[in-house]
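What follows is a short report on a single structure.
All protein chains but one are shown in place.
As written, the chains take the letters A and B, and residue 1 is the first residue of each chain.
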Amino acid sequence: MAIVRKNSNLHLALIRLRRNRLALLGLAVLFVLVFTAVFADFIAPYDYAEQDLLESFEPPSRAHWFGTDEFGRDILSRVIYGGRISLQVGIVAVALALFIGGMLGAAAGYYGGRVDEVVMRVMDILISVPRILLSIAIAAVLGPGMLNLMIAIAIAATPAFARVIRGAVLSIIGNEYVEAARCMGATDTWIIVRHILPNCMGSIIVLTTLDVATAILAASSLSFLGLGIQPPYPEWGAMLSAARGYLRDDAYMTVFPGLAIMITIMSLNFLGDGLRDAFDPKQKR
Amino acid sequence: MTKKILLLLLSCCFLAASHLPSLAAQDVLTVACVYDAKTLDPHITNDTGSHLMMRQIYEKLVDFDENLNVVPNLAESWEISEDGKTYTFHLRRGVKFHNGEEMKASDVFFSFKRMLSPEAAAIHAYSKVIDPDSFKIIDDYTIVMSTKEPLGAFLASMNHGFASIVSEKAVTEAGQDYGVNPVGTGAFKFVSWAKGDRLTLERFDEYHGVKPALSKMILRAVTESTSRTIELESGAVDIVQDPPGSDVNRLEGNSGLKVMRMPGQLVYHMGFNLDKAPYDNIKVRQAMNIAVNRPGMAKVVYRGNATPATGPWTEAVKYAVTDAPQIAYDIERAKQLLKEAGYENGFKAVIWVPDRKEQGDMATILQSEYKKIGIDMEIKVYEWGAYIEALKDPEHELYIMGWSGGAPAPDPYFFAGPKFHSSVVGSSNRCRLNDKTVDSLIDRGAAMKDGPEREKIYKELYVKIEELLPWIVLVNPDQIFAAKKSVEGVDYGSSSITYYGNAYFK
Partner (left out) sequence: MFRYILKRLLALIPVLIGVSFFIFSLLALTPGDPANIVLGADADEAAIKIFRTEQGLDDPFLVRYARFVYRAVAHGDIGRSYATHRPVAAEIVTVFPTTVKLASLAVLTAVVIGIPFGIISAVKQYSVLDSVTMILAMVGVSMPNFWIGVLLILFFSVHLGWFPSSGFDTLSAMILPSVTLASNTLAIITRMTRSSMLEVIKSDYIRTARAKGQRESVVIWKHALGNALIPIITVVGIQFGHLLGGAILTESIFSVPGLGRLMVDGIKSRDYPVVQGGVLYIALMFALINLLVDLLYAWVDPRIRMRYR
């Protein structure tokens, strides 16, 4: 029974998604982004760390489509590699949050009682601090670096996942097939994985997509503030922050990293919104 | 109808009146500073931002003239004992504090006692040379104090903000709130402080010295460097401290503004951990020394507003070696030296930098330069607090720091000792230099009175340190100020602690 339901749910959702043009646009752009990120080594015209101090501060030209930065590095190449970094950080951070938050939320919903109390109290504490402040504090503890950045963002993102999964679990827990499965001697883990999780698939997918956007924004915000990615790695937010110092004469340096962030987040948002509508069309459009 | 006309007239008057202040504003100076002050209590902090602002409010026993010689200020005259340790200060009479009280020896005593208290841990590094039990008040205008050891640079160091004289009455009354209610003897007194925004001062009419032309001084904290230039160009501020290098050219081209460039005191350097191989090998250090394109670094990091460094302190410091040769840039010779040292195929290195843009940029350049001679250098960025902590362990290999002698005075005593003396290995001596000649030169120079003997010692020390290469000195950023053409009278000097009180508008 459960299997049929899952397929038809997903199936219907996909059909609805196909009709949403904005979401498809977002998906297409995302695909291009992932493609350039994966094949950056072949697509980028220069190495992202290749300096040419004589060519520094060159505005966009035929040799350098996006111009060069203060070290004479090609900005187009840095934006392309920056995409790889942003996607990596965004996806890994959200995956971490999904895993940890999911485990915690599922446990809280399934076992209830003390477990629920404790988990939810901890989540409450985490969300009473604004996300960016929390990430800054954690990043300060862990120090700069890509892995630490991912952890800092993941921790701030965990409560949302825990809540959603817990809610999904709670809504299903009363159902008969869960009772039936338990009677048949299925272990708790098996039930959670095989029955409960597939049924909150919709919410998870939507939250994940939208949260990758938030994570990428958080990564660039923290790098903008000076935490996170070390030189010479090209992170979009860090590039924007550096460009701030050259605003008067070399304003072109501020355009491209910002545009890259915006396009990435926008496509993720289009896709996420489309997914939300696809999985639950009764929800507000 | 009449009502409408009246209303129109009234609004015209208001409009006109709102423009009047800008006409009369020629005696109000607005300065855009890099940092805001943390506090206006001179004895509890040693950050530059606070001391710059406090410089306009407080005075000390001595001052400097344009040639950096010590001249009297709150102390009219003094005698130094034979052994060079005891100082008898004769205080100027009739000096008023901003609260109307006259400055007496008791205030000086109170100030110095305060400098030596546990609360003043931040300035301990400067005040520790004073013997806390040596104070003697002879009369209302005479006070005696001694240093623990004879120190040639003592009087010069007394010109630093930490030795500001405060009013005993004001401090005792304000208690913990003194930091936001400062009372000094300077030409300008405190009016108000909007933290993070601006400090407002106005002329103190009972000032003992030359009355300033300005009636008010406003010090604004504008941390964003591009914003500082914008404020100057729009006329919102009159003087800007430290405009970003990339804006200097356009400012110089602006006919209404002028740019003052001064040799700076800051020496950016890459330090070696001399206890770690391969950096204990002089040839390796020499190779790395000549593989750096210093002019290129000055261009990129400071847009040309820096000079390639030649030694551990700059020309802005007393007894500096002014004709030191430029360090060569010779990749081939560097490779040769590495080969001689036994590292023909290069080696892996790790450089530590704090999360400051300049240091990060320098490391990026170094990484690319050293690749050319086969050194594969990895950059590790630390957040500032963690950085200082990490450098205490003898685990580091290479690191980048800026050093300006802690700026109590441009005396080489402050530049050499804390960084190169073996007694402070592990704290401020991060390169872990332990050399008997260096130690002895430092000790002798510290005790000596000013004069040609002392000069000789420091020149020798400079050359010796360059020989030993515990550091690879990189660049000396210029001290840059930009101001409206109409602002005159300010002695910009090369310290970042400028006094703006003598300014006037042409």
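To be clear about the criterion, contacts are C-beta pairs under 8 Å (C-beta built on N, C-alpha and C of every residue); 3 or more make two chains touch, one makes a residue touch a chain.
Bear in mind that the values here come from a model prediction, so they are computed numbers and not experimental data.
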Which of B:Glu59, B:Glu383 or B:Asp478 contacts the chain that the document leaves out: B:Glu383
Options B:Ile230, B:Met448 or B:Leu461, residue touching the unrepresented chain: B:Ile230
Per the touch definition above, residue among B:Thr39, B:Ser111, B:Asn159 or B:Asn273 touching the missing chain: B:Thr39
Interface with the undisplayed chain - residues on chain A: 121-122, 124-126, 128-133, 136-138, 140-141, 143, 213, 217, 220-221, 224-225, 237, 240-241, 243-244, 247-248, 251, 254, 258, 261-263, 265-266, 269-270, 284-285
Residue ranges of chain B at the interface with the undisplayed chain: 36, 38-39, 41, 44-47, 118-119, 121-122, 124-125, 128, 176-177, 179-180, 194-198, 220-224, 226-227, 230-231, 233-234, 236, 383-390, 401, 406, 418, 424, 427-428
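In this section, only the chains that are shown with their structure count from here on.
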Rounded Å distance, chain A centre to chain B centre (Cα mean): 44
Of all residues in chain A, those that touch chain B in their complex: 49, 51, 53, 56, 70-71, 140, 143-145, 226-227, 230-232, 242, 244-250
Interfacial residue positions of chain B with respect to chain A in the complex: 224-226, 229, 244, 246-247, 250, 293, 296, 299-300, 355, 357, 360-361, 363-365, 367-368, 379-383, 386
